[in-house]
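Complex shown without one protein chain; remaining protein chains in place.
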Amino acid sequence: MRDRRFYDVHGPHPLAVLVKATGARLVQGPPDQCITDVASLGAAGPEDATFAINKRALASAGHTRAGLCFCPQSLVPDVAACGAHGIAVSDNPQAAFARAALLLVAPKKLDTAGPWVSGDADIADGARIDAAARIGAGVRIGAGTWVGPFATLEPGCAVGRNCRIGAGASIAFSVIGEGVDIRPGAVIGQAGLGVLQTAQGNRPMPHFGIVRIGDDVRIGANTCVDRAVFDETVIGARTQIDNQVQIAHNVRIGEDCVLAGMCGISGGVVIGDRVMMGGRAGVCDHVQVGNDARVGAAAAVMKDIPDGQTWSGNPARPLRQYLREQLILRDLAAKTRNKDEGDD
Amino acid sequence: MRDRRFYDVHGPHPLAVLVKATGARLVQGPPDQCITDVASLGAAGPEDATFAINKRALASAGHTRAGLCFCPQSLVPDVAACGAHGIAVSDNPQAAFARAALLLVAPKKLDTAGPWVSGDADIADGARIDAAARIGAGVRIGAGTWVGPFATLEPGCAVGRNCRIGAGASIAFSVIGEGVDIRPGAVIGQAGLGVLQTAQGNRPMPHFGIVRIGDDVRIGANTCVDRAVFDETVIGARTQIDNQVQIAHNVRIGEDCVLAGMCGISGGVVIGDRVMMGGRAGVCDHVQVGNDARVGAAAAVMKDIPDGQTWSGNPARPLRQYLREQLILRDLAAKTRNKDEGDD
Partner (left out) sequence: MRDRRFYDVHGPHPLAVLVKATGARLVQGPPDQCITDVASLGAAGPEDATFAINKRALASAGHTRAGLCFCPQSLVPDVAACGAHGIAVSDNPQAAFARAALLLVAPKKLDTAGPWVSGDADIADGARIDAAARIGAGVRIGAGTWVGPFATLEPGCAVGRNCRIGAGASIAFSVIGEGVDIRPGAVIGQAGLGVLQTAQGNRPMPHFGIVRIGDDVRIGANTCVDRAVFDETVIGARTQIDNQVQIAHNVRIGEDCVLAGMCGISGGVVIGDRVMMGGRAGVCDHVQVGNDARVGAAAAVMKDIPDGQTWSGNPARPLRQYLREQLILRDLAAKTRNKDEGDD
């Protein structure tokens, strides 16, 4: 179920209406069955629309109880076997789903004509809201929290006690714990980069999830954390994140991690607890980094890192292997130079 | 001709005045000939001032019809042969030009004492401007466009219909199409990094161009797009750009590209259509990337990439070559390790 603090639900709509609106073709399920909401393939229930693009996605989800699943023709038997109630066929199931989704669910937006601090916000005694901050409807702010000038809290955001929201930070679709320190210019909760390739060119994938930030997390200046497509982008308690870090949609970061400046964490990455990442290190989509792992500065992690290991380099590999390779290359170059000079 | 929406023209000034003000020496052209504007070497006409620093710049421009061209003594015959009407000699022609240019053309600025939304702005019915947005003189905003809190639109900017300007975005010197989605904290249209090395140390190169953004482009949070020195930095229709991407002055990006988070595109780079760039990839100054090319995450592109090719690595090379090199290095390291262990 979408979090009603952040999303308005425009449905329900019958299967037939949604499928027709998207140009897809209903191949299973009662046309008048009602759909209310959207969800990921694995989490979808009988009132939810979802999509499946290939066997890998189905395998990853394991099963689905979706009321309506958009998929390509070739995938229909598999989707049915996985348990979907309704199935609609489309050459571009993700784009068809996106069109249906926008008929069902709409993200809440700031009332542009409203007062700077919505009368509907719930601000605890002892919270200090700068005279130049902007607070949307339904926002909750705990005691002892400080909100700086030109900070924006979009509708529905919850901020715990004793937090600090820096100047110009933009927070949307977020549930934030206690003692969280968000530095100026951080942007939390935007839709991530999801690209639908259609016959009319690129279109954005709408996002329906949130960001959840644990207690005592630190988010650096101008760092970005995108919300999940359906569920939650999560940052665990006490994780310390430096400036200009990019955390994409659906990332899950554990507790007590340290991410130095300019790290980039791509979509769907899972990072364990107590992980240390050096400056400008990056992790590719859907890679997993184990507990207590360490990643060197400027490393590019393209494969899973087991618990406790230290990796470095581009592409990242275990530190000892990386150092040995660097040494070999240097020795080879030195030999060649000596040979060249001997030839002179 | 400078775009009068963004630049005030203070001229015309006679050749003699401009040349004297810059400490240069007039070696060709009538001293009382009037100069009105500035332009790049190749685009300059009889009323424009420009500069040439070396033969490569002349070769690249092909010809010039400049009313006044600053150049070093050694380049005078070439500049004359290329068609310049007036020629002034300077040891530092770019710095001399910059001084002349600031006598001719001045960028418009926000009226700091004016109302938050200039009475001179043209805002369509159905545009929603947040109560905390700042809109300069001469700005045009289309119907259905949403401008968020703490967003700034500097004088002269044009924003089409159905756009979304996120919280705290700063837009200047920009012409923006329809359906464009600019996320919070993006900075569009600033002068790029241009450094004049003078006897008094570094000085900034003034910028006289704009940014042009096509329909349905997506610009991520905290992404920067600098305006051109003279002409246009261009982002083609439907190109999707992630968070914290840096796009320098004079870049031209085609249509339907996808740039993942933290990509860096240096000055004068030309990127074709449907190019895909992985996260944290970079492209060096003036490099060209062909249509349908793919660039791996964390790659550093230092040479042109032909159409349709996939490159990766630092420095970037064709993917198969890159993978082969990684494999060889790994094998060498493994052999060395075995040998070392055999020696124990």
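When the chains are written out, they are named A and B in that same order, and each has its own residue count from 1.
Definition applied: a contact is a pair of C-beta atoms (placed from the backbone, for glycine too) under 8 Å apart; a residue touches a chain by one contact, two chains touch by 3 or more.
Since we're looking at a predicted model, the values are computed, not measured.
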Quiz item: Which listed residue (B:A59, B:A81 or B:I328) would be found touching the missing chain in the intact complex?
Solution: B:I328
Quiz prompt | Among B:T36, B:T50, B:N92 or B:T152, residue touching the chain not depicted | solution = B:T152
Practice problem: Out of A:A44, A:A260 or A:V287, point to the residue that touches the absent chain in the complete complex. | Solution: A:A260
Quiz item: Of the residues listed, A:L58, A:L153 or A:A167, which one is in contact with the missing chain?
Solution: A:A167
Quiz item: Of the residues in subunit A, which ones touch the absent chain?
Solution: 128-132, 146-150, 166-168, 181, 183-185, 216, 218, 220-222, 237-244, 255-256, 258, 260-262, 278-280, 297-298, 313-314, 326, 329-330, 332-333, 336-337
Exercise. Considering the whole complex rather than only what is displayed, give the residues of subunit B touching the chain that is not shown.
Key: 109-110, 112-116, 134, 150, 152, 154, 168, 170, 185, 187, 190, 192-193, 195, 201-204, 222, 224, 226, 244, 246, 248, 262, 264, 266, 280, 282, 284, 300, 302, 314-315, 317, 321, 324-325, 328-329
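Assume only the chains that are shown with their structure count from here on.
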Exercise. Please compute the C-alpha centroid of subunit A, do the same for subunit B, then give the distance between them in whole Å.
Key: 30
